[in-house]
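The structure that follows is given in the form of structure tokens.
With one protein chain withheld, the remaining protein chains of the complex are depicted in position.
== subunit A ==
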Amino acid sequence: MTTLGDFPDWAAWLVALCVLAGSAVTLIGSIGLLRLGNFYARVHAPTLGATFGMGAILVGSALFFSVLETRPVVHEILIAVFVTCTTPVTLMLLARAALYRDRTEGSSDVPPADAAENPLPPQQG
């Protein structure tokens, strides 16, 4: 057991680096939510926070508590597994709801339901 006062410098730097990198990537993802143009493009932005952002912060957390308690603390793995399995489900649900709404409204920005057999040319989003 180490107290916070004599937390080693090398570990403090590594933890700070991990947490800062993770938060920076998550921030870029949030800026993406603002900057991207339409709904489908916006769904891509939060995945930055849910993948690398989360990963780097969790590595920092595991490192911090492992050094502080001088034993491996790895239950961050569970957070990573749960977030990785649940975030895509939410994103898919949101994107499919948007697709359903756009198709119902007869929007010309999304491919119609029966066009799936011909690969579509890239569309301006």
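Throughout what follows, contacts are C-beta pairs under 8 Å (C-beta built on N, C-alpha and C of every residue); 3 or more make two chains touch, one makes a residue touch a chain; residues count from 1.
What we mean here is this: contacts and distances are computed from a predicted model.
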item	value
Per UniProt record, name of the chain withheld from view ["Multisubunit potassium/proton antiporter, PhaE subunit (TC 2.A.63.1.1)", "ABC transporter permease", "TlpA family protein disulfide reductase" or "NADH-quinone oxidoreductase subunit K"]	"Multisubunit potassium/proton antiporter, PhaE subunit (TC 2.A.63.1.1)"
Subunit A, residues in touch with the chain not shown (by the definition above)	25, 28-29, 31-32, 35-38, 40-41, 43-45, 47-48, 50-52, 73-75, 77-78, 84-85, 87-88, 91-92, 95-96, 99, 110-111, 113, 115-120, 122-125
